[in-house]
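Incomplete set of chains, arranged as in the complex.
Should a chain be cited, it is by its letter among A, B and C, assigned in written order, with residues numbered from 1 in that chain.
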Amino acid sequence: MEGPYQHEASDSAYQFTKAAIAKGHEILRVFFYQDGVLNSNKLMDPQADDRHIQKQWSALGTENNIDFIVCVAAAKRRGINDTVTAEGFTIGGLGMLTELAIEADRLVEFRA
Amino acid sequence: MVVFRTAPYGGNYSFEGLENVLIMGAYDQDVSVLFIDDGVLAIKKGMDNSGTGIKDFSPTFRALEAYDIEKIFIDRESMESRGVSLEDLVIEPEVIEANAVEKMMEEQKNFFMF
Amino acid sequence: MLHLVNKSPFESMGFEDCLKYAAKGSSILFYEDGIYGALPGTAIADRMASVTSDYKVYVLKEDMMLRGIDKIMDGITEVDYAGFVGLVEENKTASW
């Protein structure tokens, strides 16, 4: 996934997740890797008339009990650690993506 | 000069390019704006962000004239290959041919591509 | 299989790459900048007409709206995000 505000991938992933929940699907997990890890940064402070991508995710996660996993390897390289990740985002290993591939019925990648 | 050459929204180049144009205008620079390639799609009429919540920047393009930014150009071939005509756009740039582009760039002290 | 195409066909080979591998009869969804592939009257319209006869081609309505696109080629179906989810229910997806 590419970074929020830089590419549309974060927005598309959010809208898709929301629509899947609205249709009654259980979202196992959203896994953020590559620049997607930047979605978790609570220091984001966009202009008042723009969406706040991290807060959108957090609200969706709280309401629907979704695990947001931030890939640790990708995050460390990009200066994301638990001092800046918002509540609801957990830093975890790539292995959790493998588990997701094993458990999930469907897996959709939002790439740049 | 600021050159727009990418499609809007998929990447944020057009948005940050537009911020750049406005600032250059505020510095009283004699700013030119040029739309080529997928950049011609950045000024399409009728943008509606109600389905995605992504910030719609087309009102700002419409306001360029208010900032005294009036030298606005667009590449004819880029429009034609994308099925876009002047009536489809929120502003009315002057249509130029591809072979005028490098000359316009050379005439600038510096220019940016977005 | 559902093939997801999110880049402009005027700037990226992603769409042509996808066609190289996609079996006839598969589904293709244009979203993000990929939606420009559905524009009528473009330099790639003939190419796209042959694609719509071999594949089920969809385009994401919300991304069309965002970009001010309201006309699309014959043979391409508009879907909204709920429809996108529906396509994913029915298919494995490949992101190009």
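Throughout what follows, a contact is a pair of C-beta atoms (placed from the backbone, for glycine too) under 8 Å apart; a residue touches a chain by one contact, two chains touch by 3 or more.
This one's a predicted model, so the numbers in the text were calculated from it and none came from an experiment.
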item	value
Protein chain multiplicities, whole structure file	A x2, B x2, C x2
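Definition applied: only the chains that are shown with their structure count from here on.
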item	value
Centre-of-Cα separation between chain B and chain A, whole angstrom	32
Per-residue multi-chain contacts in chain B, two or more chains	9-11, 51-52, 54
Junction residues of chain A - those touching two or more other chains	8, 15, 112
Contact footprint of chain A on chain C as seen in their complex	4, 6, 31-33, 62-63, 80-82, 84-86, 88-89, 92-93, 95
Residue ranges of chain B touching chain C (in the complex, touch as defined)	6-11, 37-38, 41, 44-52, 54, 56, 58, 80-83, 88
Chain B contact footprint on chain A (complex, rising order)	5-8, 11, 15, 47, 49-51, 56, 112
